[in-house]
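All protein chains but one are shown at their positions in the complex.
Chains: A and B, in written order; residue numbering restarts at 1 for each.
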Amino acid sequence: MSKTILVVDDSATMVMSLKASLEIAGFTVETAGDGVQAISKLKSGIKPDLILTDINMPNMGGIDFIRNARALPGMRFTPILALTTESQQAKRDEAKKLGATGWLVKPVGGADLIKVIKQVLPGA
Amino acid sequence: MALEFKKVTAVVSEQMTVEDAEILLDWLIKHPRGRINLSACTHLHAANLQVLMAARPRISAWPRHAPLAAWIKAALTP
């Protein structure tokens, strides 16, 4: 069964690009435009095997999203990768502390993306 | 579900997830002499490894997947 990945990013372009890379690699992709949307998706019963989330988003940013997502019952152990830029060391550290598994630095190439996902997601 | 319980043997298939660790732990508490068949196991989450190390059950079959078997053997047979 293919693994499901939830992509959270406010940029439709970024979502489209990530989705394409992930689908080519055989993942099922769910998307959300910000943290609020993503949380309601998770509450509605979607249980991704991994979450990719942007940090800078309106409504609910990535940091708050990670904190809120970890508090949901089914999301305690789910790997979460934060999408950051190279200048965001502080954000990365904060995200990691709050429960992110790791991070990717934008722009993320398709091959790198899949490589990192395989590193954190057993059986991917 | 990667765990199937047959009398005194727990048979693990494919991947044991982090959630499986609690189930495995419960079963091992209830079946102190329980055995584990890992032959079809391809991966087990570290939480399961931890449970196995603490419980030291008898392994009735090691994983066919050699690298996994080597590490689990190293963990359970110091």
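The rule is simple: contacts are C-beta pairs under 8 Å (C-beta built on N, C-alpha and C of every residue); 3 or more make two chains touch, one makes a residue touch a chain.
Rule of thumb we're sticking to: contacts and distances are computed from a predicted model.
Not every chain of the complex appears here, and the one that does not is recorded in UniProt as "Chemotaxis protein CheA", selected from "Phenylalanine--tRNA ligase alpha subunit", "Amino acid ABC transporter ATP-binding protein", "Chemotaxis protein CheA" or "Gas vesicle protein".
Across the entire complex, the residue among A:Ser2, A:Ser40 or A:Gln119 in touch with the chain not shown is A:Gln119. Checked against the hidden chain, the listed residues B:Leu3, B:Ala40 or B:Leu68 yield one contact partner: B:Leu68.
In the full complex, the hidden chain is touched by chain A at residues 10-14, 16-17, 20, 50, 56-58, 70, 76-80, 83, 85-87, 89-90, 96, 99-103, 106-107, 119-120, 122. Listed for chain B, the residues touching the missing chain in the whole complex are 18, 21-22, 24-25, 28-29, 32, 43-51, 53-55, 67-68, 70-71, 74-75, 78.
Methods note: only the chains that are shown with their structure count from here on.
Between chain A and chain B the centroid-to-centroid distance comes to 30 Å (mean Cα coordinates, whole Å). Against chain B, the residues of chain A that register as touching in their complex are 77, 122-123. Residues 14-15, 17-19, 42-43, 45 of chain B touch chain A in their complex.
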